[in-house]
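Rather than the whole complex, this shows some of its chains in their spots.
Chain naming follows the written order as A, B, C and D, and within any one chain the residues start at number 1.
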Amino acid sequence: MHFARVIGTVVCTEKVPAWKGQRLLLVQPCDSAGKPSAARPLVALDSVSAAPGQLVFYVRGREASTILANPENPADAAIVGLVDDVREAPGAMR
Amino acid sequence: MHFARVIGTVVCTEKVPAWKGQRLLLVQPCDSAGKPSAARPLVALDSVSAAPGQLVFYVRGREASTILANPENPADAAIVGLVDDVREAPGAMR
Amino acid sequence: MHFARVIGTVVCTEKVPAWKGQRLLLVQPCDSAGKPSAARPLVALDSVSAAPGQLVFYVRGREASTILANPENPADAAIVGLVDDVREAPGAMR
Amino acid sequence: MHFARVIGTVVCTEKVPAWKGQRLLLVQPCDSAGKPSAARPLVALDSVSAAPGQLVFYVRGREASTILANPENPADAAIVGLVDDVREAPGAMR
């Protein structure tokens, strides 16, 4: 799972039927401190009612589709948690 | 999910049986404003009747195959929505 | 799906049982005009009787395994179509 | 599977229901000797009670979800082993 910040919403009236009523958010990948990474923003399904500006973590790939009741949908990115805190272990990487 | 613009169509008479009658479009990955990214164009199944020039978003990976009635087909990219609008939240990334 | 050109065949007597009798081809990723890309050649299952020199398109990932009757096999790349023609829409990317 | 070192823990009260009670660890990808690679840290489910500082290996993609009793969960990274030793074969790569 990767960190990202919610930076916007995507409006699309024409989309696959499996996503009717689902929110699609624009997220910017970032590090654990919220600093944007070089990766481009992407569109993710929202499963935790994330709001613009919040630090979240998301999954990529088919596993994203499992957040909907019917996993036979084409999601390849989904927000799966709101980050409260990241506790780095001092010296772990020495 | 990622943004792309439809830039052409692919004609192939010899293809896997599961895709008979399906449209295959050539898309150029781009950002939310339609600016082409460094990624190469790719071929995607079309599920929303996209037309050349339109801004769409697409999925990558096995989840792409779920847009057909029989998900046991080898699609690894599919267009899943026409983008009407992207509303970026001002200041979200500060 | 991505474009590639068939550049060789791979011979291996010892392989997973699910692939007995299947052809394994060496393909070089390229663009829609057949120009080789920077990506390295890879090995793909063949589902359309592709011949060396032909322009094909292939899928990557688990979806590649669906071209065999029993999808519980470990293929992660498969040729799924012979490219007849790519029609780019003039001006689509302006 | 790839090597990583555990460098912290992630606290999130709001997350997908399938992960209730699961530990989420922050890991830094590294090589077989524990030297950090250029890849960014990521968040992984823990299946082997790894502790900060330990050398582990992890999987990426939907297969990560299979470490939970119900594989219909959105995990895309999971720690699947504690590394005791890596024995490189001298001269294998000559």
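In this section, contacts are C-beta pairs under 8 Å (C-beta built on N, C-alpha and C of every residue); 3 or more make two chains touch, one makes a residue touch a chain.
Bear in mind that the values here come from a model prediction, so they are computed numbers and not experimental data.
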Entire complex copy count, 4 subunits given: 5
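Please note the rule applied: only the chains that are shown with their structure count from here on.
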Fraction-based call for chain C against chain B, same above half, different below: different
Rotation angle superposing chain A onto its copy chain C by C-alpha atoms, nearest 5 degrees: 145
Gap in Å, rounded to a whole number, between the CA centres of chain D and chain A: 19
Whole-Å gap between the CA centroids of chain B and chain D: 31
For chain B, residues that touch 2 or more chains besides their own: 61-62, 64
Category of the chain touch graph - line, ring, star, complete, other: line
Contact set on chain A toward chain B in their complex: 5-16, 18-19, 24, 26, 28, 36, 40-44, 52-53, 61-62, 64-65, 72-77
Residues of chain A defined as touching chain D within the complex: 1-3, 31-32, 37, 47-48, 57, 59-64, 66-67, 71, 78, 80-89, 91-93
